[in-house]
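Take this structure, written in structure tokens, and hold onto it; I'll ask about it next.
Apart from one protein chain that is not included, each protein chain of the complex appears where it belongs.
Let's turn to chain A:
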Amino acid sequence: MSGEEEENAAELKIGDEFLKAKCLMNCEVALILEHKYEQLQQMSDDAGNHVSQVFEKSQQYVKRFSRYKNPDAVRQVREILSRYQLAEFELCVLGNLCPETVEEAIAMVPSIKTKGRAHDDEAIEKMLNDLSLIKKFE
């Protein structure tokens, strides 16, 4: 099967199509699916009959694994992470897993160290601190 030979998210080898695509954090997907679900409820009389199992499972998953619930906080997270030269994929993994230490961040997203973008430990630490502040004041 083509495309599978070199795939490796740890090295950001996820194919051009996905590298350039807009990536979504779980908390963002939760807002989108919630909105879509409400739209569907309004449109039809028989509630819940129109969503696929994939939709339901995804909605339960993102609700459970969203680190930030408040839409403003979600926006802030993306804004803060966008200040550092991160690929969309890396940004979302960090936003989803919320590593607490620099060591953990590098283990979760090894590519932030290997892509030659000079992400030294200090910059990563500042980024993690900014993230945790949002959580505190959410």
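Some points to look at:
Assume contacts are C-beta pairs under 8 Å (C-beta built on N, C-alpha and C of every residue); 3 or more make two chains touch, one makes a residue touch a chain; residues count from 1.
By our rule, contacts and distances are computed from a predicted model.
A chain of the complex is left out here; the name its UniProt entry carries, from "Prolactin 2", "SUMO-activating enzyme subunit", "DNA-directed RNA polymerase subunit" or "Cyclin-dependent protein kinase regulator pho80", is "DNA-directed RNA polymerase subunit".
Where chain A meets the missing chain, the touching residues are 1, 3-4, 7-11, 13-14, 17-18, 21-26, 28-29, 32-33, 36, 52-55, 57-58, 61-62, 64-65, 89, 92-93, 96-97, 99, 103-104, 107-108.
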